[in-house]
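Provided herewith is a single structure, encoded as structure tokens, for subsequent inquiry.
Just one protein chain is left out here, and the rest sit where they should.
Chain naming follows the written order as A and B, and within any one chain the residues start at number 1.
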Amino acid sequence: MMTDEKKITPEIIKAHGITPDEYDRIVKTLSREPNITELGMYSVMWSEHCSYKNTKPVLKTFPTSGPRLLVKAGEENAGIVDIGDGLAICFKIESHNHPSAIEPFQGAATGVGGILRDIFTMGARPVLLLNSLRFGKLESNVTKHLLKGVVSGISHYGNCMGIPTVGGEIYFHECYEGNPLVNVMALGIMPAGKIVKGKATGEGNPVYYVGATTGRDGLGGAAFASRDLTEKSKEDRPAVQVGDPFMEKLLMEACLELPETDAIVGMQDMGAAGLTCATSETAARASMGIEIDIARVPRREEGMTPYETMLSESQERMLIIVKKGKEKIVEDIFKKWDLHAVQIGEVKSGDRMKVYDHGELVADLPAKSLVDEGPIYIREEKRPIYLEEAQKLDLSKVKEPSDFKAVLKKLLSHPTIASKRWVWEQYDHMVRTDTVFYPGHDAGLVRIKGTKKGIAVTTDCNSLYCYLDPFEGGKIAVAEAARNVVCTGAVPLAVTDNLNFGNPMNPEIFWQIRQSANGITEACKALKTPVTGGNVSLYNQNPSGAIFPTPTIGMVGLLEDIDKRVPSHFQNEGDLIFLVGDTQNEIGGTYYLMIEHGLQKGLPPRLDLEVEISLQEFVLEAAREKELVSCHDLSEGGLGVALAESCFGFWKSLGAVVDHLELTVRKNAKEILREDALYFGETQSRVIISVRPSDKESVIKRAQQHGVPIYQIGKVTSDDKLQIGERISGSVSEFKSVYEAVIPARMK
Amino acid sequence: MKATVVVFPGSNCDSDCFNVMKDVMKADVQYVWHKEASLPKCDLVILPGGFSYGDYLRTGAIARFSPVMKAVKDHADQGRLLIGICNGFQILLEAGLLPGAMLRNKTLSFICKHVWLRTDDTNNPFTNKFKKGQTILIPIAHGEGNYTCDDATLKGLQDQNQIVFRYSSEAGKTGEEFNPNGSRDDIAGILNQKRNVLGMMPHPERSSEQVLGGSDGKQIWESLLVSVKS
Partner (left out) sequence: MYNAVVNVTLKKSVLDPQGQTVLHALESLGFKDAKKVRVGKYFEVAIDAKDHKSAEDRIKAMCDQLLINPVIEEYTYDLKEAR
């Protein structure tokens, strides 16, 4: 074995983020000291990003099985769900937070590239993208720079790939100052029987490297993502990769021709931890050995060491395990697309992963030791001290505002609530001619050509709730995501999650992780939406502290008949407006309390899963019976914001007169309802629906059958007027102009 | 109608055009890979949108050298129909099949949204089913749709009624506020002198079915059907 000149010192071990205990573990596995290449390989594979060493015990609690699941969480690169008609969908969410903080354009762009490879590596054609973004306050120049960079990065990559970005969410809050979150979700469709596994099976099968050349870019990116961001991080700039969406488009088209051929046994993208991860994971999944010679790897730079080659995170590269004797079929496909396809090794019996450089052995270790046998930590957890103070809220001291109209305008012009048109008009959201609901709806909706089906997708997480009560916040993230999907008429199927938290070594942070995960687990079980996989991003903190706990939920739903879709906005003059679900005095953790009273306090709204299920079942049934003209979920900003948004139709605005609030909602409330709670409270499990007058009786009856409170509160009008109760009256256009204006004005 | 959709590396509206031809127009349609030296005999060739060659160098600059482009030029020279949409329009400009060039949008960012177009010429195979001055709602999705040309070229386009579509208001009024990309004379689509080649930035294939939000673009395909039959 070639021993690298470099002596392994305690400093080098530390610089790789390997603890002394972990180092001992490596020595024990190898029965010798590792060389520098092997040390590097362990360091990336045992990083949180690849091994989930800090969160595995928590992730284990997620429900991961269901009748429609074809591939379970953790088994493969992404979860796969059967949707009937011989089709399956494959989806996943992934973070690119740290790279985006350093270089927002390339960080976000390569985030898109990475998640798309996760999908097409399984043989599925990506059909849509979503993104969940968090930034500091939009007033700051740094935030503007980051927002601009991230949005153009996503636009650059997604648009060029020809995959529509159909939805997502953006929050602005000071806790994300200097530590933005960029979570990208992709979904693909494939024939149910044509799943490509990331497995290196069959002794003697050749291992191919395809796609872009390998350079020094992105060296140690996975390890980079697993550390706190500091001022010094900016000096780590070479760790950021540069994306080439054109290359990836060709790679995708070529890779999607492969499942048609019967010439391959496995495929795996080279993302975090590059060649090291792709080779060891494919071998470990198949319980086989693998040998490669890195001298054959196409390079873009001269003089790269084995260490650099094995750890490079150059983008747009894939590993393909070809059936012996069918090499030519694969080579011809890549030739057609003018791409590299080079055999770099083969599958071996046994369990060893051996790496050669010009025939000389440079790394020799058990593949499973990198993938499955990394350390697992049960971290200490402690209820955070801040909660004591933060959860306290004396409602009697919260004065009701005198001007409700001004409050509504303030809410509508908060960048988190305001229209994100400035953002999504930079994304091609229509390419592929399947997008039925554009961004701005409760959930994105795409049709599946050749069937009657549609797929509804959304991402959700109110991190203020999670900060004040991680358990309830995690529960609500799932329930609200499901509700958004249900509002379109689609049945929620499954979840992908992106857990964004601070440093897990801090027991208070780990408590947040545990509690959020418990909340997600409880809601996913109740709503029968298993978790199919996802991503964990820790160490999201800067010198001033950790971000709010942000367990982002990506929810996917199935609409059996696209003609039964329900839009989010009012459609016809004269339709009746109903508020479905009861309202309580829930002001804690609301946007109203934060924006009007400057308080981020109190217990967030409580979510009763039984109530939520009844509501969702009612909406789905009414949608199937075509009784719902529109349906919109109540979230940040409560009834006031939801009513205004319902008027801001995609094609045209309508008005609304909501003059029955006193007689219905308030009269029937279980307690004396504060007016601010009625107008802006965020009680869960509520939606606004609009219904043709002729369907009034049947809708009311249907709600009663489901035990769901329903209140007829007003009427859709054609004039430019929005009246809500006795407190708010104005023109739709004045509300809409503040809603539309704020982000473009700040981004000028 | 027999149609051919040319696929360049980086094309991404190729299947959208194909599907509209096949599913909506029930036409006989096939793909041709850019490395082919010849085209099947057909009535209509479509150069689809996308990012051919990643938009590297200039939009459409490298695609124009694809082997198939010689056959595309021959097809046009024989007076048969050719439409370039978005990146297809950019390729037609680079290839010299239409006059002028593209610059980046005045906003410098990619724009994807529905815009109104006014139909200013109906005396051609692509818009014979339109009324002159008719406005249609149709999506754009581009970063470089800021059409430019010199004064003499513009005068030629105007004098010979080669400007088919201009960005406008719903009522057909033109002006800076209705022009999304800063194109000269609000140009959204132009013809060649022989009037058998149309280049346009908006995407008619994205507005040919009501389920996608509108079907104003379908009239272009219907016009072509009339032209081919006559």
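Observations on the model:
By definition in this document, contacts are C-beta pairs under 8 Å (C-beta built on N, C-alpha and C of every residue); 3 or more make two chains touch, one makes a residue touch a chain.
Values in this document were obtained by computation on a predicted structure and should not be read as measured data.
Within the entire complex, contacts from the absent chain reach the displayed chains B. Touching the chain that is not shown, out of B:V7, B:A101 or B:L117: B:A101 (per the contact rule at the top).
Not every partner is drawn; the one left out touches chain B at residues 57-58, 61-62, 65, 93-94, 100-101, 103-106, 108, 146, 148-150, 182.
We take it that only the chains that are shown with their structure count from here on.
As a whole-number value, the distance joining the C-alpha centres of chain A and chain B reads 36 Å.
On chain B, the positions that touch chain A within their shared complex are 9-10, 12-13, 15-16, 19-20, 23, 33, 49-51, 53-56, 109-113, 139, 141, 143, 203, 205-206, 209, 211-213. Remark: chain A residues 152, 155-156, 159-162, 244-247, 249-250, 336-338, 424-433, 435-436, 438, 447, 449, 562, 650-651 touch chain B in the complex.
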